[in-house]
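What follows is a short report on a single structure.
With one protein chain withheld, the remaining protein chains of the complex are depicted in position.
Chains: A and B, in written order; residue numbering restarts at 1 for each.
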Amino acid sequence: MKAFNDLADFSNEEILALIELAGRLDKHPEPEALKGKVLSLLFLSPSLRTLASFQAAMTRLGGGSFVISPEMSIHGLESRPGIVMDGAAAEHIREAVPVIASYGDAIGIRAFAERKSIEADMAETEFSSLIDLIDTPYINMESAMNHPCQNLADWKTMDDLSIPTNGGKFVLSWAYHPRALPLAVPASTLYMAAKRGMDVTVLRPDGFELPEAIMQKAKLAANASGGSVTETDDRDAAMQGADIIYAKSWSSTRYYGDKNGDQKLREEHLAWCVDEPWFANAKKDCRFMHCLPVRRGVVVADNILDGPRSIVIPEARNRMLAQMAILYQMLGGDS
Amino acid sequence: MKAFNDLADFSNEEILALIELAGRLDKHPEPEALKGKVLSLLFLSPSLRTLASFQAAMTRLGGGSFVISPEMSIHGLESRPGIVMDGAAAEHIREAVPVIASYGDAIGIRAFAERKSIEADMAETEFSSLIDLIDTPYINMESAMNHPCQNLADWKTMDDLSIPTNGGKFVLSWAYHPRALPLAVPASTLYMAAKRGMDVTVLRPDGFELPEAIMQKAKLAANASGGSVTETDDRDAAMQGADIIYAKSWSSTRYYGDKNGDQKLREEHLAWCVDEPWFANAKKDCRFMHCLPVRRGVVVADNILDGPRSIVIPEARNRMLAQMAILYQMLGGDS
Partner (left out) sequence: MKAFNDLADFSNEEILALIELAGRLDKHPEPEALKGKVLSLLFLSPSLRTLASFQAAMTRLGGGSFVISPEMSIHGLESRPGIVMDGAAAEHIREAVPVIASYGDAIGIRAFAERKSIEADMAETEFSSLIDLIDTPYINMESAMNHPCQNLADWKTMDDLSIPTNGGKFVLSWAYHPRALPLAVPASTLYMAAKRGMDVTVLRPDGFELPEAIMQKAKLAANASGGSVTETDDRDAAMQGADIIYAKSWSSTRYYGDKNGDQKLREEHLAWCVDEPWFANAKKDCRFMHCLPVRRGVVVADNILDGPRSIVIPEARNRMLAQMAILYQMLGGDS
């Protein structure tokens, strides 16, 4: 495996093999599998779970990692091409990224969307510009439109609980949040659930539709796996018979890159905070998922997070296990 | 061992076994004992020795660790229960702590006293609220009233130098410091020396008495082990025949949580800076201990710290060794 960048690069069989491997490494540790192997971790955007879970994953397999973020370079990293660097930044990503990559057997990179232009973010212009600088195997630790480690962990989380694939109903619901957040998690989660064969409904207010290309990509995956993809702003219809509600806030696509427009629109939807009444028509044991961090009392009510519906903690732990499987395959634990 | 939270949870025999193990691991390294094991390190309060010594300890035993502090989460961690999170903090400790714990085989947590209410701090309300969130084995890396890793290291340091247990005289002395510091070190050090069977004197100005419950806990331990506990503001009487002076500044308990009252009272005691004249009546080779960091020329004179009385460097090194023993027992190095 030379890259773990997008669930779409893998067949369902390959994904299931990774999930099986993750479970095996949890039950039967292999603390010598990646002896002496190094994972470079480059965080151009902040992190807690990703930071902790990748470091823990490498240790559990007998290797190690190091962490670099822009503030570790003198006055930060420059990323603009062709610029005369006579300002604050003393180093350009064109040197920093290949150097950091050269110290590792693989590199994990996190770089959030710029959120100026939806086209640029859909094209993954920033993440691609970083990947173009390296030859090492790499892992996408969240880019503008992708978060494949989260997706693999989420898939495993549903498998662990025997949530049905075909016939299982997955509601990806927008939720209120005081700020405009990236599309990476909703876009790639939608794709994951569709590829898993589930009947997926995107529940969101007007103005928060996911981009057409994202919807199409998910629909193609659903067609291939026996699932379906629909969208609505009707909560009761969406939640009918749901096995899973996956809550996440995201930017308005109508006002993408327009902070004021987005803000004004989202303030109309303060009531989009997942709470028990949402589950009236859902399956009795409908579960609540979220990639974390989550704002209590804003995105979801305390009683849901603290109650039996919530599976956010095992979901987060599966980040580590999923990443162990990826690292094991990528760095030759098998050989 | 499911928790290392308070020396009071262990018999003297268990403590001596840990100290023996620490010495053995120093002389006869076991670099495969904790192969593939992970220690999560959560610092809600800053650290240098604890940070370094725990990371070094895990490496020496063949495992690894990762470090999380609140600034690694987006805009910090919220800790208030039941709050609507529409402010800066994007994550609550109710998610962050269990997630971080889930990536490790054990977790170390540091959370200083809030120092608003002496009752709340004595009840360890903050540390307990964190521990309640997890099932993993844990280590107290300093809480409101406890610093058991420091205590174990200090006990070992005195054993290393053959400082007498019964009959040995231990002076825990308040010292001046420009700021009001927590009670964790003095309270738990007093208990440690008493449990070790020493004759312990708490030397402090009026208004800096340790809480009655802390004194009582230490007296019970002294009774059981053949030691004694007294307190005084008379330096000459306290230092008579002393084997050890353990200096530490702490908050005024008379003005606990009252910054101005505390400040006014402590400014009267600028002269409480340990210096050679303090040792006039002490044993000739009376040693100076301090948990570090220490303010030179404020808490203690340079000539003491730089002279033969000071054992603060081996004392600090024993932090690592003591923690290796704890981790070895907790994470199954024995099995």
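The criterion applied here is as follows: a residue touches a chain if its C-beta (ideal position, glycine included) is under 8 Å from a C-beta of that chain, and two chains touch if they have at least 3 such contacts.
Not measured: the values here are computed from a predicted model.
Considering the full assembly, B:Ser47 is the residue among B:Ser47, B:Ser79, B:Asn146 or B:Thr201 that touches the omitted chain.
Touching the missing chain, out of B:Ile244, B:Val312 or B:Met330, is residue B:Val312.
Only one of the listed residues, A:Ser40, A:Thr157 or A:Ser173, touches the absent chain: A:Ser40.
Within the whole complex, the absent chain has one touching residue among B:Lys2, B:Lys259 or B:Arg296, and that is B:Arg296. Residues of chain A that touch the chain left out of the display are 35-38, 40, 63-66, 68, 72-74, 78, 82-86, 90-92, 94-96, 98-100, 102-104. Looking at chain B, the residues touching the absent chain are 29-32, 46-49, 51-53, 55-56, 58-62, 64, 178, 292-298, 302, 305-306, 312-314, 316-317, 320.
Keep in mind that, in the parts below, only the chains that are shown with their structure count from here on.
Remark: chain A and chain B have CA centroids separated by 40 Å (rounded to whole angstrom).
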